[in-house]
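All protein chains of the complex are present and in place, except for one that has been dropped.
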Amino acid sequence: MFRNNYDNDSVTFSPQGRIFQVEYAAEAVKQGSVVVGIASKTHAVLVAIKRNAEELSSYQKKLFPIDEHVGIAIAGLTSDARVLSNFMKQQCLGHRLTYGRNMPVRTLVDMIGSKAQINTQHYGKRPYGVGLLVAGVDDHGPHLFEFQPSGMTEEMVAFAIGARSQMARTYLEKNLDAFADCGREELIRHGLKALKESLVQDRELTIDNTSVAIVGVEKQEDGTTKPQPFKVYDGQDVSAWIESVADNAEAAPATAEGEGMDVDS
Amino acid sequence: MAAMFSQNPLMNGPNYSFNDAPRTAAPEGARQHRFDPYTDNGGSTLAIAGADFAIMAGDTRLTSGYSINSRYHPKLFKIGGTTADQKDATIVLSVVGFAADGEALKERLDAICKMYRYRHGKPMSVKACAQRLSTILYQKRFFPYYVYAILGGLDEEGKGAVYSYDPVGSYEREQCRAGGAAASLIMPFLDNQVNFKNQYEPGSGVGHALQERERKPLTRSEGEILVKDAFDGAVERHIEVGDGLQMMVITKDGIEEVLLPLKKD
């Protein structure tokens, strides 16, 4: 009956050198709906498709603010994500309390990386069944990181995880060179277009199933830069952006940009 | 310990609020020198609740003994905003007494308010925050935060709310309160001018026939003038008060901050 003798725990290698529990956890990430993240020189955005389990239910949250300068997008088990989210929140608060500054994004990501890795090397533990995209700004500018249940973390220019995310990644790869110099509106549109690639045939982006989050650095009048806090947009707030990437709106992006700006206020 | 929290200026002869009076001789003539974890950093605070606003105020001098350590050390802190600059905060905490404890208390309350916002997705009400502050102070009942705290904001009905505390967490909602070194100088003035204590209707009779002056809520400008007058008076009579007057007015539109000069002598 046993198909596989090496997947009962996360401490046993298979003869091929694989740890199946960790690979299964990576599969759980692919069960979650797709999330896309892109970073430019000035901004990092996260966009996500929210799912509702049934018509009567609400839509599942996909984007979470962690601290004023960081937020995450999740794909996989929401409850596991909440554990990581709470942990990150605590670390950021603690860091701010002891040093009076935003926690460097890489430091934060390394911490969840180490935390997740422990679960892959101890008997009786289970890897996190969730993948994250972490977007944030620090003194080095905007960052986007990918996090996997294996504990792997990597800085990305743009990335997508979750169900059918390969199509979104193909879009991102095609437009890779454009991202660095994108403004925030352009970056969001790229994100939403990548998201659309991953949609099932007859599904559309709607104000109910789309979430957008932005974090960035803005030039001040005196030439210095100031972080623009991580903010999540849902519902009516994202309608202008959705319209601007609608199939028939491609022709007139200029007006769409104007509408997109209004949403910010 | 009791003497430390006393506001009575005549406990062992005329003195200042810091304890420079020689202690009564130790038993058996033995003198033990050990670490005293407390000092008094002087200064004074004041809060007045209005119909639809609350005014918080404090001087900005920080002393130790006869030395002025700093002429600008704020005693007023915005609490529970989303970001570190507290732009969207709705509550103000004032602390006076031992500055290091004051700072620790402020940071703890702020972290708690931020966690509340993260968990519940809404800011804490002043009432809840006031109760929580009391708990924080009482938890350190046997090694108290040596601070007189005042919390100000708008209640659920939009009315000005001022909560005042002793160092171990007893608290009460009040119309107005003065705290710190010059509390005993300012409070009677406030009793008379805010609550119209000892003010009677002219010609209303003598003895029991005497009618108290009818109480009516202060306007905002009346309140601000009263605060300035109270501090100008305190500066004249108390050496630990002076340099600058920091004032925060909490209204439904947010918190306005004003900095006025006080005498620097």
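Lettered A and B in written order, each chain numbered from 1.
To be clear about the criterion, a residue touches a chain if its C-beta (ideal position, glycine included) is under 8 Å from a C-beta of that chain, and two chains touch if they have at least 3 such contacts.
Everything that follows uses one rule, which is that contacts and distances are computed from a predicted model.
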- Task: Between "Proteasome subunit beta", "Ras-like protein YPTC6", "Pre-mRNA-processing factor 6" or "TBC1 domain family member 16", choose the name on the UniProt record of the chain that's been left out.
- Result: "Proteasome subunit beta"
- Hey, which of B:Glu103, B:Asp155, B:Glu174 or B:Glu257 is the one touching the hidden chain? B:Glu103
- Message: Which candidate, A:Leu97, A:Ile118 or A:Ala246, sits in contact with the chain we can't see?
- Response: A:Leu97
- Query: Thinking of the whole complex, not just what is shown, which of A:Arg106, A:Arg126, A:Arg164 or A:Lys231 touches the missing chain?
  - Reply: A:Arg106
- Item | Residue ranges of chain A at the interface with the undisplayed chain | 97-101, 104, 106-107, 138-140, 224
- Touching residues (missing chain, whole complex) on chain B: 33-35, 37-39, 41, 62, 64, 67, 69-73, 98-100, 103-104, 143
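Here is the rule we use: only the chains that are shown with their structure count from here on.
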- Message: Quick check: in the complex, which residue numbers of chain A touch chain B?
- Response: 65, 68, 89, 93, 96-97, 102, 229
- Message: Looking at the complex, which residues from chain B come into contact with chain A?
- Response: 82-84, 107, 111, 114-115, 118
